[in-house]
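A single protein chain has been removed from this complex, and every other one stays in its place.
Labels run A, B and C following the written order; every chain starts at residue 1.
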Amino acid sequence: MIKVGIVGGTGYTGVELLRILVNHPDVSLEVITSRSEDGLRVDEMFPNLRGHTDLKFSVPDAKTLGDCDVVFFATPHGVAHALAEEVLNAGARVIDLSADFRIADADEWEKWYKQPHGARELLPEAVYGLPEVNREQIKTARLIAVPGCYPTSVQLGFIPLLEKGLLEPQMLIADCKSAVSGAGRGASVGTLLCESSESMNAYAVAGHRHLPEIRQGLSRAAGGKAIELTFVPHLTPMIRGIHSTLYARIPNLDVDLQALFEARYADEPFVDVMPAGSHPATRSVKGSNTCRLAIHYHKDTGQLIILSVIDNLVKGASGQAVQNMNIMFGLDEDAGLRQVALMP
Amino acid sequence: MIKVGIVGGTGYTGVELLRILVNHPDVSLEVITSRSEDGLRVDEMFPNLRGHTDLKFSVPDAKTLGDCDVVFFATPHGVAHALAEEVLNAGARVIDLSADFRIADADEWEKWYKQPHGARELLPEAVYGLPEVNREQIKTARLIAVPGCYPTSVQLGFIPLLEKGLLEPQMLIADCKSAVSGAGRGASVGTLLCESSESMNAYAVAGHRHLPEIRQGLSRAAGGKAIELTFVPHLTPMIRGIHSTLYARIPNLDVDLQALFEARYADEPFVDVMPAGSHPATRSVKGSNTCRLAIHYHKDTGQLIILSVIDNLVKGASGQAVQNMNIMFGLDEDAGLRQVALMP
Amino acid sequence: MIKVGIVGGTGYTGVELLRILVNHPDVSLEVITSRSEDGLRVDEMFPNLRGHTDLKFSVPDAKTLGDCDVVFFATPHGVAHALAEEVLNAGARVIDLSADFRIADADEWEKWYKQPHGARELLPEAVYGLPEVNREQIKTARLIAVPGCYPTSVQLGFIPLLEKGLLEPQMLIADCKSAVSGAGRGASVGTLLCESSESMNAYAVAGHRHLPEIRQGLSRAAGGKAIELTFVPHLTPMIRGIHSTLYARIPNLDVDLQALFEARYADEPFVDVMPAGSHPATRSVKGSNTCRLAIHYHKDTGQLIILSVIDNLVKGASGQAVQNMNIMFGLDEDAGLRQVALMP
Partner (left out) sequence: MIKVGIVGGTGYTGVELLRILVNHPDVSLEVITSRSEDGLRVDEMFPNLRGHTDLKFSVPDAKTLGDCDVVFFATPHGVAHALAEEVLNAGARVIDLSADFRIADADEWEKWYKQPHGARELLPEAVYGLPEVNREQIKTARLIAVPGCYPTSVQLGFIPLLEKGLLEPQMLIADCKSAVSGAGRGASVGTLLCESSESMNAYAVAGHRHLPEIRQGLSRAAGGKAIELTFVPHLTPMIRGIHSTLYARIPNLDVDLQALFEARYADEPFVDVMPAGSHPATRSVKGSNTCRLAIHYHKDTGQLIILSVIDNLVKGASGQAVQNMNIMFGLDEDAGLRQVALMP
C-alpha cells in the first residue's frame, strides 16, 4: 500500500482527492492537514465521506508528511513552495495541485501571481504532470506540478495539431466555460448561488493566470515556437465541468484531422476522441477523469473548431493528480479512476 | 460471474443500473433490451458509458433473458407483469424496479395504476426488496419488487418507531421533496429546465401512487395496524435527491430516540444515523446508495421530526436493486456500491 | 412625489427596493446609505439599475433622512433600533424591513436575536405591516415592521381559519421551503452555488427566529389564544421563492374552505386564492408581490393542507414594504407593484 498524505484538505480539490483515494485499492491514507481545522474529523466537514474514513485534520508537520510515500498539496498558490522542499527532503514524493511549480520561468510566475517565488531551486526538477505529454518523466519524478483545469482542456485539444506542425505561430483562440467550483470553496459574494446561478459572464479578459501556463504547454508542443493565444474564461452556472471551444484557421488542409486525433490518443486511457460531428456535453464527464474531444473543420473557410470537455475537479485537478501518482508508482494508470460519469 | 440482463434500459433507472453494473466486480452484463432502440450502442445514447461497455440495445427475448442469472426490469408500470413470468419460467431470477409487484393487494394496485394487474399469481412470491426489513426473504427470492423512491425514504425514517410500537395508529405526515429525475426521462413540458428549475411546487396532494405502498410498508412494521398517513410530494429544482421531512407526535416520550435509531441500523451498510441535531443534505448522498437520517424531538410539544435523505436513483431505485442482487447471490452487500457521494 | 430614503441598500432587499422604486410613479428617491460603499454609484454595484438611477451610496445621516417623507430600513437585525428613533424624531416615517420591531415582546426578541433591544419605547407604536390584517393601522402608522418572508407565507395561509375559530389550539405544522436569497447577500460558504445548488436540506429544526413572529401573528388571529406550531424551514436550490406547506387537522369539517378563503381575500390585491385542487408553483410569483394559496382538504382523515407561495424578496420583503408605503400615503395600493411574474 502506498502511504499518502494530503496538505490542505478543506477545499474542493481536497475533498475530491479524498473521494477518489478512499476507494483506491493501493492507497493508505495516512494524514490530512489543515491548520484551521486541526482535530476535526474530515467527515464532519464533508459528510459524503461518513463511513469511508476516520481521518482527522491535523497541523502540517514535515516529519509525518515525510514518512508518506507521496504527499498531495491541495493548497492555495504560494503555500507549497516552502513546505514541499521539506517534505521532499524528508523522503516523500510530492504532487502539487496548486500553480506553484507549473510555470518553468519563476519571473513569469511572479508577474502573474504577484508574490515572490519561494522555491526557484526546485523548478528544474518539477515535472508538468500532463500524462498525455510527459508520461515518461512522470514515472521517475520527485515533484509533479499538476496542470490547471483550463490548461488541461485547452492543451489536450491543441497539442495534436501543434506536434504535427499544422498550426502556424498564429492567433489561436480558447473560449472556455468553467463551472463555479473552479473558483474554489472560499466564501465570496461572486460565487454565491444567488449571484452566479441563472447567469453567465466572461471574466479576466485582460489576462488570466492560466494564460502563461497554456502558452508554455502549447509552445513546448510546437517545438518551442512562440504561440499567440487569446484566452477568454467564462463563469457558467453549474457545479462541475469545463467546456473549451478552441478556434484555429488552417486553410487548405489536406490532413484527416479525425484520424490524426484518434491516432494521437489511441492508447490514452483518459482521452476520448468522439466520432466526427459530435458535441460532447460536460455532464458526460461529471465525476470522471475523462477528457472528451470533438473535431470540427469547415472546409470552405478553413476554420477548425475543437470542443474539449473535462470535469474541472477530476481531470482538471484531483483525478489527474491521482493519475500521476499511479504512473509514479507503477500502478494501473486507471486504478481508483474507473468511475463512470454521473448522468443525469 | 453473475450473468445479468436489463429490460428497458433507456430511462434514468436503466442508465443508473449500467453506471453501477459496468464496474461491479462480480457481474457480466449480457443483454440490455429496448424495442425502440434495437441495434443502437448503449454508449451512443449515454456517452458517459463510452469506454465502459460495448453493449447494444436489443429486442427483449425471453430465451436470451432466461439464460441470465438475474434480469432487472427498468420498465414503465405494467410492462413487467407479462414478461417477468416468462423470464422466471426460463430460469432467471427477476428484480423489478417498477411498481408492478410492490403492492400485495392486486385490487389496490389496479385502483392506483388504473390498469388490470397482469400477474396476480406471482404476487404471493414477490418479495418487497427493502433489505433493512426483508433481508432474509431476499436471499432466496425469485422475484423482487424494488421499493419506490419516496417509499424507501419514508419507511426507513418511520420503521424503527413503528416496530417498537411508539407511534399510535395516528396521523403521520410525510412532506417529501423530490428531484426532477423522479419524473423520468420522458419528454414532457412540466420537467423542462425552463419549467421546473427556479421553482418549487407540491403535486398530487389529493393522492399519489406511492401512498398505498408506503402505508403497506408502515403497516407491516406496525404489526399489521392500519396507518393514517398524509403524504405530500413536492417537485424540487435539482437532478437527484429526495428529502423527506417526517412528522409525528409522541407526547411524554421517555425513550432515547437517537439510541433507538442507532441500534436499529447499527449493522446496516447503507443507513447512516447522523449525530443528534444534524440536518442531512441530499447532496451528501448524491450518486451513493446511502440513506442518511437525523432525529429531532421537541420535548415541550412532543413533536418528532425525522429527516431522511436518499439519492432517488440509487437507494431509491438502481442502487437498491443491486443491493438486492448482492444479497440474492451471496455477494458482499456493498459490492459495486462503495462509491462516495459526489460533493460538490 | 413622496421623498424616499433607504438605509442599507447593499443587500438583496435593498436592491429589490430599488428595482421597484425607480419605476414607482409617485416616488422620488432621495438618498440611499451604506457606510462601507460611501461614494459608490448604486448602479456600479447593481448593473441592472444602469440607466434607471444616478444615486450614490452615502453615509447615513439623520438630518438628510429626516427630510424624507419615508425611510426604508433594509439593514441587518439590531441596526434600525437606534437610527429609526432619530429619523422619526426628524419627521420622517419609517418602514423597517428587518426584524427589529416585529416582536411586540422585547424580552422575547432578545431571547431569539441574542442582543439587547435598542428601542423598547418604540414598540408600542410599531405596526406589524401585514396589510391583509392591519390595513387600517398602517394608514396612520409612523413606524412599520415589515413581516418576515416565512411569516408572511405562513400567516396568510392559516389566518382565515384562525379568525373563524376553526382550528383548536392544537399543533399546526409549517413545512417551509425557501430559496437561497433568504440567506442574504453576505459571503458565506453555505450559500455558495457549489454548496447549495443541486441539494436540499432542513435547517434550524430546533428553533428558527421566525417562529416567535409567526406564533405571535397566528395567536392574534386566534383572538389571543396560544398556538402550538412546528416550523421546519428548508433551503431550496433556487434564487427566489418560498413554498409553505401547511398542515392542520379539522375532523368532521362542514365548512366550505374554498369559499371561506375566497371570501376572506376577495378584496385583497395581492392574495390569489387559486381554484380548488391547484398546486401553485413559486415561479408563478417570481418578481411579483402576489401570494398564491391553494386549499386541500382530505375528508376521510380530516387533514387540511394549505399551499402558500410568495417571492421572498417581494411579498416577503421589499414589495410588501412598498405596499405599506402606498397605504400610508394614500396611493393606489398596487402602485409600482403591478409587475407580472417572470415566467419562465
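We take it that a residue touches a chain if its C-beta (ideal position, glycine included) is under 8 Å from a C-beta of that chain, and two chains touch if they have at least 3 such contacts.
Quick caveat: nothing in here was measured; it's all calculated off a predicted structure.
Enquirer: Which shown chains does the chain we cannot see touch?
Expert: If we consider the entire complex, the absent chain touches A, B, C.
Enquirer: Touching the left-out chain: which of A:V59, A:A82 or A:M171?
Expert: With A:V59, A:A82 or A:M171 as choices, the missing chain is touched by A:M171.
Enquirer: Where the complex has a chain not shown, which of A:N134, A:S197, A:N326 or A:Q339 is the residue touching it?
Expert: Candidates A:N134, A:S197, A:N326 or A:Q339; residue touching the omitted chain: A:S197.
Enquirer: Who touches the missing chain here, A:H77, A:K164, A:K225 or A:H296?
Expert: The missing chain is touched by A:H296.
Enquirer: Under the stated touch rule, tell me which residues of subunit C contact the chain that is not displayed.
Expert: 12, 15, 18-19, 22-23, 46-52, 181, 185, 198, 239-240, 272, 274, 280-281, 283-288, 290, 292, 313, 338-344
Enquirer: What is the set of subunit B residues that contact the non-displayed chain in the whole complex?
Expert: 12, 180-181, 185-189, 191-198, 237, 239
Enquirer: For the chain that got dropped from the picture, name the residues of subunit A it touches.
Expert: Contacting residues on subunit A, toward the hidden partner: 171, 173, 175, 177, 194-195, 197-203, 205-206, 228, 230, 232, 234, 236-241, 243, 245, 247, 249, 277, 279-283, 286, 296, 298, 301, 303, 305, 307, 309, 344.
The definition used in the following text is that only the chains that are shown with their structure count from here on.
Enquirer: Taking each chain's centre as the mean of its CA atoms, which one is most distant from subunit C?
Expert: A
Enquirer: Determine the centre-to-centre distance between subunit A and subunit B, using the mean Cα coordinates as centres, and give it in whole Å.
Expert: Their C-alpha centroids are separated by 36 Å.
Enquirer: Once you find the CA centre of subunit B and the CA centre of subunit C, what distance in Å lies between them?
Expert: Each chain's C-alpha centroid was found; their separation is 39 Å.
Enquirer: Can you work out the whole-Å distance between the CA centroids of subunit A and subunit C?
Expert: Centre separation, subunit A to subunit C: 45 Å.
Enquirer: Would you mind listing the residues of subunit B that make contact with two or more other chains?
Expert: Touching at least two other chains: 198, 239-240, 280-281, 283, 286, 344.
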